[in-house]
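Our next item is chain A:
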Amino acid sequence: MLLSTVIFLPLLGVIAIALLRGLGASAVKGIALVIGLLTFIVSLGLYTGFDATTATFQNVTQQAWIPGLGTSYHIGIDGISLWLVLLTTFLTPLCILAAWNSIEKGLSGFMMSLLALETGMLGVFCALDLFLFFVFWESMLIPMYFLIGIWGGERRIYATVKFVLYTMAGSALMLVGILALYFQNDNSFDLTTLSGPFEHSHLLFLAFFIAFAIKVPLFPFHTWLPDAHVEAPTAGSVILAGVLLKMGTYGIIRFCLPLFPDAAAEFTPLIVPLAVIGIIYGALVAMVQPDLKKLVAYSSVSHLGFVVLGLFSKNPAGIQGSVLQMINHGLSTGALFLLVGMIYERRHSRMIVDFGGLAKRMPIFATIFMVVTLSSIGLPGLNGFVGEYMILLGSFVQGAFSKIYVVLATAGVILAAVYMLWMFQRVMFGTLDKTNEALPDLNAREIVVMLPILLFIVWIGVYPKPFLNKMEKSVGLVVTQVQTEPAIGRAGERIQQDSELALHGTQRVQHEKIEKEAQQ
Partner candidate 1 sequence: MPIEINWQLLMPELIITLTLLIVLVFDLFDSISKAILGWMTIVGAGIALWVSIQMHQAGTVGTQFNDMFKVDNFSLFFNIIFLVSTILVALISMSYLSRDDRKQGPYYLLILLATLGMMLMAAGNELIIVFLGLELMSLSLYVLAGYFRDNPASSEAGMKYLLLGAFASAFFLYGIALIYGGAGTTNVPAIAEAITAPNKSPLLLAGMFLLIVGFGFKVAIVPFHQWAPDVYEGAPTTIAAFISAGPKAAGFAAFLRIFMEALPSLQVEWSSVVIVLAMLTMTVGNVIAIAQTSIKRMLAYSSIAHAGYVLIGLAAANNDGISSAMLYLLVYCVMNIGAFGAVILAKTEDGESLMISDYAGLGLRKPLLAMFMTIMLLSLAGFPPTAGFVGKFYVFKSAVQAGHIWLVIVGAINTAISAFYYLRVVVTMYMREPEEELSFTAYPSTLVVGLVLAAIGVLLIGILPSLMLTPAQNSVF
Partner candidate 2 sequence: MLIDYLPILLLGLFAVLFAGINLALTHILGPKRPNRVKLSVYESGVRPVGDARQRFTIRFDLVAMLFIIFDIEVVFLYPWAVVFKKFSETSGLFILIEMLVFIGILLLGYIYAWKKGGLTWD
């Protein structure tokens, strides 16, 4: 019941706004913000009530919905989806607040889209029924389509149509996969009763994986992302980077890995290079971008490459790192888009060359920007470090793919430092242009938007244990599921040993953190 409340509370907000939009702009904004905050507060109940000692789904609700189709309203969360739900409910009110003054036309429509989007995203993370999952997965497209298409930049129509068509092309195949699974699952769409091995598991794996890879986006399916990010309004970009991309990686961890372990093992040598290419390519392209938003967009491609790499390491450290990195990316990239949006509202430009020396005029902005930049680079002590470290560690000790990929991926970390810091330098230091002299620093509302994100950036960086604790069991379950197939013979034993080693590595990281905290 609690989970249903979290999912559908935003939809209630949509209806409320639709009915009350005659009351004026401030009422609409007020309703949206109150609903957003309320959803977040209610969703905190999910965290406090979460039992970290088990990997089973919690807060489960199962209701007959369409018996004729063999589908039911079945929702629940585990240690992985819990964090994505919290990330969603956390970012949405911030987006509403960030869009406070920047929406000129159709404000009520904007807020309705944003809240409807929240319901769609939460549904995707909570659905335990393949049909329900697909319903939320597809219905989430519509509000995002409007967000980019109506309130976006100049090439918004191109961007939004590209976004929708890419996603639909992927989900069309996933639909076929879902239907094929249904008949192998005793005529049921229930995720919890699904257990392999399945016939044609390679094709099924691909049907799901391509849909998710487009969403992630994995190289070479990433071309929609820069367009969508650049054209989307700030709130849209934040949600897109913060949550929507995670739907892809979440899908991989929820469906591709546990359901089709043998296919996953077989495709790993193909996917891991793509992930690494994504890391390097994203970083290199980000480096040459003259546009701040495009730079951040390409950095997303790079960061999500890390997440996919960690997932396919198929050991606890790597996958835990990936899940954590999903949250980290949501926070820091979300924050970067918010900051870019703030400076764009002031200057109406996102070109790096238009700026320079802003640190003098806008000290608060520069400070926050610095912290977020460092978090994105992965500076020890901030959140990005923990995730990336665990992913690299998990990938390195796992034997299924060559260590050279991990070495190359590490190069991506260095490249990230190069493009982020270079960008920071060009924007913040140097000579202050005359046109930029009058730019005001962040106001109270904007600081309120940024502070919660900063809090979590530092918290996860310094003390990630509560985050890792809650996901540990669920990730462990995924690991055992994904390893059931190859764990035959010597190769399997080796993987088992390696993953134990990786688990030790995780604990070591946590110990280090705790020690570091003690020192501080």
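As a convention for this text, a contact is a pair of C-beta atoms (placed from the backbone, for glycine too) under 8 Å apart; a residue touches a chain by one contact, two chains touch by 3 or more; residues count from 1.
If you want to know what made the cut, all candidates are chains of the complex that A comes from, given by their letters.
Small disclaimer: the values here were computed from a predicted structure and weren't measured.
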Quiz prompt | Options 1 or 2: the chain contacting chain A in this complex | solution = 1
Self-check item: Touching residues (chain side chain A, partner candidate 1) in the complex
Solution: 65-69, 105-106, 131, 134-136, 138-139, 141-142, 145-146, 149-150, 156-157, 160-161, 164-165, 168-169, 172-173, 175-176, 179-180, 182-183
